[in-house]
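For this view, one protein chain was removed and the others were kept in their places.
Moving on to subunit A:
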Amino acid sequence: MGCGQANINFTHSATKYGIVGPSMGRHVWGHFALYDRCHRPSSPRGAEDLAREVVIYSSSASAPHFQSHSHSHFRALTLVRSVPAIKAMAARRLACSLLSRSRAACSPSLSRSVFGGDRIHGSASGVPRGLTTATAIEEPIQPPVQVNHTQLLINGQFVDSASGRTFPTLDPRTGEPIAHVAEGDVEDVNRAVIAARKAFDGGPWPKMTGYQRSCILYRFADLIEKHNDEIAALETWDNGKPYEQAAKAEVPTLARLMRYYAGWADKIHGLIVPADSPHHVQVLHEPIGVAGQIIPWNFPLLMFAWKVGPALACGNTIVLKTAEQTPLSALLVSKLFHEAGLPDGVLNVISGFGPTAGAALASHMDVDKLAFTGSTDTGKIVLELAARSNLKPVTLELGGKSPIIVMDDADIDQAVEVAHFALFFNQGQCCCAGSRTFVHERVYDEFVEKSKARALKRVVGDPFRKGVEQGPQIDEEQFSKILHYIKSGVDSGATLVTGGDRIGSKGYYIQPTIFSDVEDKMKIAKEEIFGPVQSILKFKDVNEVIQRANTTRYGLAAGVFTHNLNAANTFMRALRAGTVWINCYDVFDAAIPFGGYKMSGNGREKGIDSLKNYLQVKAVVTPLKNPAWL
């Protein structure tokens, strides 16, 4: 009766986002499906933008192969940066390696050196005029939201960092600071862990019934819905993802995930197991304790939900470190969580960098469990730190180089559209991006042509503008890395079908880029690019493509397009990946487990499997004296 006594007033309404039509049942990530549909060329909305983009890209396509701005653009970009922005960039680059603790190792010149010398062939003269002044470099739209929370959230209070230091979080559309955020470090992590420890060891949270916890999670979901647009705007501003994607898909999905986990809180069952001898054996599933969670910048709120939802449903307390690129939305929603009745200390949020705050959390002796989503290289470090400290169990959701296999009997138009979405969605910044598209030789040319046409129609621009499908990349580092990979693709002999360059001279916009004739040994076919670069490879038969698809250190996801039931079943079993999507991709329902084989990580998020990450198993054995039966 927790709900009644706590006087929690549930007011669910079928809001414009919360409930979509019957399509949700069929297409599991209904919101994303919705989003996808509204950006098809047939959509009347954004037709004007589409037309403009088509013009831009068709002129780009008329200039064969690679075009680029001279690298002076980049130099100029670097030079106009404010000093704090430069410092922040340096810090971000640092964060790419947790073990590299020396700030001196990084300097602004790094970004120039990436593009130095003859890095990109092609000439500025080949660039159509229209492209450099593309829609992407319009005056940025003023985001309809204010930044109200920039401090650390410890024990239910917003507080400055122990050092008093802050760092700027940047607008990916411009590279300019949005806000200065408290920079958490070892001491702040210690304080947060103490708060979480206290909340776990003595606080009300783990002692509540599952049903009482579920009521708070449900109420949080209601508050997310109420503040949908505000949260979405903040997410877009900090991350650069299209506002419509944030507002219509991601924030509603955050609410959906919270409701899903709310429903689990009172349904966590252990087994009573049979004994060989007269013993009564109970298996209890208990919360593991203080969970440290480190989340990435590509889907800040969804990663928040994947981590926080199951941990709290199971009764744990949390210290969450957000990505330094995107600290803002987690602070806002965590405040709402406290409004929903979350006790102090249960969820602590530390903004900061990997080598400092992240490393402190991973190596903390009083953190009972660690969950990390990010790159495989950083995942290794996190696992090492856990091993070197208190052997805390670690779940990792890491990188991928996920194959998509298009058979010759597939619906090619559908496969083109879905493979396009699978790669370009979220600016290509998805761990499960379909970044190796294997197409059967009989349909290869058609597929490449149609993929090119689709990429040319992709609407790139200010993510706050209606109808935009693709915003800027997250930051300078990623932006440079992607352009570097594009150069590598060209250098290694792949055919640049379309794109290949940045858009505009401000912000981190990159053209939707496609390579054909990609070979397995090329760097672009082996390494995670994390950007809008699609690689299309050719194959002849099923066994060959299975073998090639599995020849990777990753195993996060795979896509298969075929109408052949037996082929589908063969692929389903043979592909070494945590998710196999057949005739679809990126279907992310709350109940579908997600995670990696091989070096894509371990553990599963979402679904019932995710609960295991946050539960200890206790077997209780006691003799039975003369029971009637066993």
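We take it that a residue touches a chain if its C-beta (ideal position, glycine included) is under 8 Å from a C-beta of that chain, and two chains touch if they have at least 3 such contacts; residues count from 1.
The definition used in the following text is that contacts and distances are computed from a predicted model.
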| item | value |
| --- | --- |
| Chain not present in the shown complex, as UniProt names it (candidates "DELLA protein", "Septin", "Aldehyde dehydrogenase 1" or "S-phase kinase-associated protein 1") | "Aldehyde dehydrogenase 1" |
| Residue of A:266, A:377 or A:409 in touch with the missing chain, whole complex considered | A:266 |
| Option touching the unshown chain, where A:214, A:348, A:498 or A:613 are the choices | A:214 |
| Per the touch definition above, residue among A:180, A:280, A:553 or A:612 touching the missing chain | A:280 |
| Option from A:383, A:453, A:582 or A:624 whose C-beta touches the chain left out | A:624 |
| Contact footprint on subunit A, counting only the chain that is left out | 1, 3-4, 9-14, 18-19, 22, 24-25, 30, 210-211, 214-215, 218, 256, 259-260, 262-267, 269, 280, 542, 565-566, 569-570, 572-574, 590-591, 608, 622-630 |
